[in-house]
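Each remark here refers to the structure printed beneath this line.
Let's look at chain A:
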Amino acid sequence: MSLVSISGLHKHFGTNHVLKGIDLQVEQGDVIALIGRSGSGKSTLLRTINGLESIDEGELVVDGTALHHGEGDLRALRQKVGMVFQQFNLFPHLTAGQNVMLAPTVVKKLSKKETEDIAKEMLLKVGLSDKFHAFPDQLSGGQQQRVAIARALAMRPKVMLCDEITSALDPELVNEVLAVVQQLAAEGMTLIMVTHEMRFARDVGNKLIFMHHGRIHESGDPRIILADPQTPELANFTRAVM
Partner candidate 1 sequence: MAYQFDFAPVLAHTDLLLQGAAATLGLTAAGAVLGIALGVLGAICRAWRIQPFSAAFGVYVEAIRNTPFLVQLFFIFFGLPALGVKLSGWEASILAMVINLGAYSTEIIRAGIEATPHGQMEAAASLALNRAQTFVYVVLRPALARVWPALVSQVIIVMLGSAVCSQIAAEELTFAANFIQSRNFRAFETFFLATALYFAMALLVRQLLMRLGQRFIVGRPR
Partner candidate 2 sequence: MFVQFTTWDIVRNLLEGGKWTLALSLIAFVLGGTAGLLVLFLRMARNRVAQALAKGYIELFQGTPLLMQLFIVFFGLPLAGIDVSPWLAAALGLTLFTSAYLAEIWRGCVESVPRGQWEASASLALGFTQQMRHVILPQALRVAIAPTVGFSVQVVKGTAVTSIIGFTELTKTGSMLANATFQPFLVFGLVAAGYFALCYPLSLYAKSLERKFHVAR
């Protein structure tokens, strides 16, 4: 069975029908790039996968934990799904190490020693082992985002969601974050990312999903469909952004 299985998913914001029946299967180790214009529903779709947006209709199953409209164990789901945000959203009153340790400590109730080891391991993985005691405002944007990735990894999620994680960064800081994501992909982490980095989507992703007007408009191997779009909408989009 697929790691993430979405079927018949609908979502409204008031009268605005933003997701109009999404069906999507994500396999273990998939690296999926979600692209589309703003307002196409790509961010909303991503956010439903860990319950930040509720579902009006349809079903979502992550590694056997199901979520129906308004029902389901959100916290069980969220322990399996890591999320990294555009604006980092680090906790400003905690050091990098404490940011990473928080959820393993209070949600998983691990010992201080265990969580410290996890935090060191994860910060090492994102290349910031020397920043354990630094506060977020003492770090560059790229470093903050890498801490945010370490924080999500510390819960040992089955799948990681990345919501435009390089959009708030200065151009020269984008690559250090993408390098970390690329390394995660190489290690077999399942990734779903909303991104504007088309080259990255093509080089690292194994599947590309083009969202348009709340539907999956076109999807497939990024190297193939970016080179040869089957719909005029994707062709227009790639021409505009690449």
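For anyone wondering why these and not others, all candidates are chains of the complex that A comes from, given by their letters.
One rule holds in what follows: a contact is a pair of C-beta atoms (placed from the backbone, for glycine too) under 8 Å apart; a residue touches a chain by one contact, two chains touch by 3 or more; residues count from 1.
Here the structure is a predicted model, which means the values were calculated and not measured.
Asker: Please name the candidate from 1 or 2 that touches chain A in this complex.
Answerer: So the chain touching chain A in this assembly is 1.
Asker: In the complex, go through chain A and note every residue touching candidate 1.
Answerer: The contact residues of chain A facing candidate 1 are 50-52, 74-76, 78-79, 81-83, 85, 87, 89-93, 102-103, 106-107, 135, 148, 151-152, 155.
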